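Excluded from the complex is one protein chain; the other protein chains are retained at their positions.
Chain naming follows the written order as A and B, and within any one chain the residues start at number 1.
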Amino acid sequence: MLGRVALFVPASSPAMINSSAAFDADAIIFDLEDAVAISEKDAARELLREALDFLSFKGKNIIIRINSLTTAYWEKDIDYVLKTSADAVMVPKARPSDIKTISSMMDSMDSTMGIVPLIETAASVEEITNIIGASPRVKGILFGAEDYTADMGIERTKEGSEVLYARARLANAIHAFGIEGLDTPFTDTEDIEGLRKDTLQGKSLGYTGKAAINPRQVETIKQLYTPGQDDINYAIKVMKAVRQAGGKGAFSIDGKMIDAPIIARARITLERARIGVNTID
Amino acid sequence: MINAAGREIPSVINGYKEVMPFSGAYNNPGNGIRTISRYKTVWPGGNKVLGSIREAVEKVGLRDGMTISFHHHMRNGDYVLNMVLNEIAKMGIKDLKIAASSIFNCHEPLIGHIRNGVVTGIEANYIVGFVAKAISKGILDRPVIMRSHGGRDRAIEAGELHINVAFIAAPTADVYGNLNGIYGPSACGSLGYAFSDAKYADRVVAITDNLVDYPLTPISIDQTLVDYVVKVDRIGDPKGIVSGSTNITRDPLGLKIASMAADVIEASGFLKDGLSFQTGAGGTSLAVASFLREKMRAKRITGSFGLGGITGFFVDMLKEGLLKVLLDTQCFDLKSVESLREDSNHIEISSSMYGNPHNKGAVVNNLDVMILGATEIDTSFNVNVTTGSDGIIMGGSGGHNDTAAGSRLAIVVTNLFKGRLPIVVDKVTTVTTPGETVDVLVTEQGIAVNPRDEDLKKKLIDSNLPVVDIDKLKDMAYRLCGTPDEIRYKDRIVAVEEYRDGTVIDVIREVV
Partner (left out) sequence: MEIVKEAVAGTLESSDCLVMVKPYEGLKVDIESIVMERYGRRIRQIVEDVIKSMDITSGYFKIQDRGALDYCLKARIRIAIERAGVDNVR
């Protein structure tokens, strides 16, 4: 649902909404929260609803970030969001109770929408298993390092060693639950080399994608989360061999034993490359 | 009658020569003889430096009904056109035709001279701003003739545009009439658009704010062509002449389109040693050059030449060795002026050499890839860069249709729509560049290939580029923006869009 790269777009800006479909992000996160001034929350909701009706976002998952459940705006937000065709709601400063609240509202509306908790407080890092476990609608999470470091009262650096624990903790959790995890956005939109480094760091920890806060970041992130051709070719070779072996246990490729972890890795590679295992011939 | 670009052209246009309808981009070769120019002898001991513009106007014998010309290297910082016309108006001369290579916002006083009957005709390659709007509202009785850069030189050489007096803004001149554009407080770089004027006008007056001792070096336009030199305080405002620097777009959509265009160049097989190309100075066009540069670096490719309209970006590529030569009709920024001054591989060329279709081969014929902009492009790939969506003049070909016709791969880069205006449309408001000379359209929503180019289409598809039908792009744009209403025009023709070969490709009518 979240894919390799999810692009934040302010729900208050028609120009940005208009162009958002043109970028190659796997998902778009329309923002009703930080990007929208308090006096413009009503206008942003209305604009977004009309936009989702009018514009075509074919092939992209639509996620809407509502205001935190500690604010006065979230109820109106969710009211609007539930009437749209969005794929998921992103809940900022998520707590287990927030996820349960939103989830039961969705249940009562017979909605198929998913929930993406935004993990950006010290408490929510500690409670991550309860947050993910709060609803089967949670198919992925986003780590928000800016608010997290603010909550911790520590300095946020570009190199990011101060968020290493939280970042790794969440990456572990997404794999424990088998869900997707978006790494925190890189906020210096001018620094593409820094973005590259930061993306690779998140990827090495186990994230499955990263949020972008500017369209210019999309291509870089997407490329880094898309497996290279060598990896894809090897994965295809593995899956072909699996099929030929027909469940006969262990076998080898080029003299190397192929066991369950290697097969699992090949599956993930193909998944990330958006290649269906059944389409391999 | 309907011309070969599918436009309805009247068989007679009042105030315009005999109408030759556009019959195809490569269908009308030059014939006859190149025009003759008048001898004027300067004997030994003669003095060319005059004290004022008025004196020069008197000496050259300017009279009612004549044609005077200007070049546009001073761009929106030009003082010369206004200065000369003010003097002429004071002298009571009327009914002049202005043959300016381009007209900018700074030329607003021209409107007053039209109202007073000093100016009754205009021919130009590009007109923007107040004057353009006044023309579209019908201020002139005679239709304006709009040409391409190469087309203007062709018309001058063919004798269709006969210039009685050329007034040449010269950033540096010596006392005997040698000129260049690379020194002085108003340095503009190349003087490429003024060469034909100097060569074929009956009389040539250089106006400079940097008069130097004889002989000037280097010499762009030489003393054998120049009658008089007038020194004035300033010939232009440096801020309007060249920009401090030209920048690549920061608009993410523009960057995406540019990146796709660079992929098109690679997929089409032109990304190899010897590559030559031109891009406009617009942000998206420059971004294409930037992506192309990355590809050239990565593949260790050395190009041949860059053409233009030269920007600092091209200068960097020359310095880096990615291009061997720059051929320059006009400098867009200070860096390119400096490079023209200092780098022997950066060469000033005339706009006739650049784009005149009827000489023995213009440089555009040697061009591999051209990156073009568009105000509108229609489903027949015709491009409009002359009029806005309201039918009002806001540009002109410049080198657009010259380079499209000459280059091997002409790529139009544009957003599918801007604001709520569809750029890909059913039928362009004005045809500036015929679709038969355009190969590819790149938009953020996909790449359309001219159907006459099946091979190219296949190459792009094989490279996994998002190739779509141009009708699909148009449908997409219309679904978002809605189908636009027709523009309401009056019957009167306010401008004739001449194709580079002198045929009429379209007419522009007075707006309501």
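Rule of thumb we're sticking to: a contact is a pair of C-beta atoms (placed from the backbone, for glycine too) under 8 Å apart; a residue touches a chain by one contact, two chains touch by 3 or more.
From a predicted model like this one, the values you see are computed outputs, not experimental measurements.
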| item | value |
| --- | --- |
| Sole residue of B:Met91, B:Leu140 or B:Leu421 that reaches the chain not shown, by the stated touch rule | B:Leu421 |
| On subunit B, residues whose C-beta touches the chain left out of the figure | 389-391, 418-421, 480-482, 484-485, 487-488 |
| Residue numbers in subunit A that touch the chain omitted from display | 13-15, 18, 42-43, 46-47, 49-51, 53-55 |
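Here is the rule we use: only the chains that are shown with their structure count from here on.
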| item | value |
| --- | --- |
| Where subunit A and subunit B are represented by their mean Cα positions, the distance between them in whole Å | 49 |
| Residues of subunit A that touch subunit B when the two form their complex | 18-19, 22-23, 55, 214-216, 219 |
| Subunit A-facing residues of subunit B, complex | 250, 252-253, 255-256, 259, 444-445, 480 |
